[in-house]
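Heads up, one of the protein chains got dropped from this complex, but the rest are sitting where they should.
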Amino acid sequence: MSEHAGVQSDLPKPRIGTMKAALVLVAAAAILGFPFAVDNYTLHLAILSAIAVIAASSLNLVMGYVGKLSLGHAAFFGIGAYTSALLSVSAGVPSWLAMLAAAPVTAFSALLIGPIVLWLRGAYFIIVTLSFSMVLQLVIINWVDFTNGPMGILGIAYPSIGSFEFSSKASYFYLVAAGAVVTIWCIRRLMQSRTGRAFEALRENENVAMSIGVSKLHYSLLAFCIAAGFAGFAGALYAHYVSVITPEMFGFDVMVGMLVMVAVGGKGTLSGPVIGAILVTFVPEQLRLVKEFRLSIFGIVLMLSVVLMPNGIASLGPTLRGYWERWRRS
Amino acid sequence: MDLFAQLLTNGIIIGATYALIAIGLTLIFGMMRVINFAHGEFYMLGAYVALSAATEFNLGYFVALPVAVVLIAVVGFVFERVFLRPLRNADILSTALVTIGLSIFFQNTALVIWGPKPGQIVDPFGGTTVMVGDIGVTAIRLFALAVAVAAMVALGLLIKYTKIGRMMRATFQDRDAAALQGIEVDRVFSLSFVVGVAFAALAGALLSAVFVVSPDMGNMANLKSFAVVILGGLGNIPGAVAGGFLLGLAESFGAGYISTGYKDGISFLLLIIVLLIRPYGLFGREGSEA
Partner (left out) sequence: MTTKADLLQVQGLTKRFDGVTAVNSVNLEVKQGEIVALIGPNGAGKTTLFGMVTGFLKPSAGKVYFRGADITRMPPHRRGLLGIVCTFQKTAIFPDVTVLQAVRMGQHRKTSAGVVDALIGSARHQREESATKARAAEILDFVGLGACADQRAGSLSYGQQRLVELAIALAAEPELLLLDEPAAGLNATESAELANVIRAVRDRGTTVFLVEHDMSVIMGVCDRIYVIAFGEKIAEGRPEEIQKNEAVIEAYLGSAHVAA
């Protein structure tokens, strides 16, 4: 089975069904058992990874599937986090409701911003989205009355359903893992549909896409808003996990993290952002000794992967398989 | 009237440095269709190398200037050859990612090497103020303005009157046609990139005696030079000059008459307004973007 969302498998149906079912069972078992098999710190990283998977997958929707490099995407992560945090801390809304509200609110913000930036081509789009998120950060920092400025928002509560509170790491892990699975499932469904094909058409060739009736503004706005929604969802999950958020979230650091995840993991595939998210979350921790060089290494890795592995790690699979097939045939 | 004149002068001086940085950025984009996200970092490194050269190596400000520019130019050359040349025909997303990677690398490495504490070169003119009519301008700022303008003029002359300039103009128009004419397009690209980052480094080095130097100073420089380049039209050098001065004046008057807090947001605001009215910048033309 290919990772690329657009390629259909040729296997006869029954075999897919059985293979799929088996994989799902194994994955489910792995997720359920995971918190008990690892130590607390690894579990913490796993939770962050799952949140990163959601965020990276959302960026991938815009970057990999529609083909636009939005350097403002971290802003949506931040908007989701701040929305949920403000609702639950300042407005007293129960956490679970605040978290659910984060995605639609963030998607709505994308609906407002989208028309301003999406019709810009190439370089203009990239630069303006970057500027936009920087300005948003500036606003968050300065609008102290509303956002508490640089001090950030504290005391964001864990969500609870009924009397059960998601305060243990294990329970939060299940929560975010479920979130990640839902996200990927939605994106997969979306990409294997008429809408997904319209997205990819825009990426491949805007002019041809338009000439066959795909409205650039409509579909890029749609992708933008859906991606923003998922990023906001990730932001809310993050806020209620770390319980303290600051305007740093809107900063370039977060954006860079997401970028590296998608670029190194593999844009335009479902597994790419997952691989990237896990790598970027876990690997730097292994390099704790050279902690201060962490970002420098990020930078070099990003540069090298663009030049050597432009389609990311996820593309290695099909590439290797290609070599294997060719070798077998010869 | 005094305030106005003062703000005007400040605006011009700041504008000149914005123009200097932006020229480099727009030259690189116009020639190579590459958005150099590390441009602000080249500016920052120019400042730091000048700072180190002047203070740690005791070369003094005036010697540190060319030292910084040359060293950064070499770094730029190496980067272009190793990372940009293989991406010659790649899309803008790839080259953007690679320069973003460079930017991250530079920023963090600078932080590690020089530490987070800001530094500054001591004013080589000792704080002398020159009186232009009723307005007082520090000598160092005037010097920076003079050098910036001289560099811009020199570039203009190079492009207009030299053989190399002709090759650059041909490549700028149509790289394939230029290649067919026998122009070594790769070399023109390398030269453009080196000149581009050298301008950024020069701006940084000049200002290292005016403003504090810190590892994250590149961020603002990036944002503002992007704004200027878009205002002036991507790839449009005179546009970058005009845009640079325009932004410098807008910021100066904005900070003076409205508020200093959101001063940095003026560049973005200006950007959005201009793009809404003239989608290709003030001087850009349809088809000039990637």
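Should a chain be cited, it is by its letter among A and B, assigned in written order, with residues numbered from 1 in that chain.
Convention: contacts are C-beta pairs under 8 Å (C-beta built on N, C-alpha and C of every residue); 3 or more make two chains touch, one makes a residue touch a chain.
Note that the structure is a prediction, hence the values are computed from the model and not measured.
By the touch rule given at the top, the unshown chain touches A in the complete complex. For the options A:Val214, A:Ala263 or A:Val280, the residue in contact with the chain missing from this view is A:Val214.
Within the complete assembly, A:Ala198 is the residue of A:Ala177, A:Ala198 or A:Ile275 that touches the hidden chain.
Residue in contact with the omitted chain (choice from A:Leu138, A:Ala157, A:Cys186 or A:Met309): A:Cys186. Within chain A, the residues in touch with the undisplayed chain are 6-8, 10, 186, 189-190, 192-198, 200-201, 204-205, 207-216, 222, 226, 268.
By our rule, only the chains that are shown with their structure count from here on.
Per the touch definition, chain A reaches chain B in the complex via residues 63, 67, 69, 116, 119-124, 126-128, 130-132, 134-135, 138-139, 142, 252, 256, 259, 263, 292-296, 298-303, 306-307, 310.
Those residues of chain B that touch chain A in the shared complex are 29, 35, 83, 86-87, 90, 92-94, 96-98, 100-109, 111-112, 219, 223, 226-227, 229-230, 234, 261-262, 264-265, 267-268, 271-272, 275-276, 279, 289-290.
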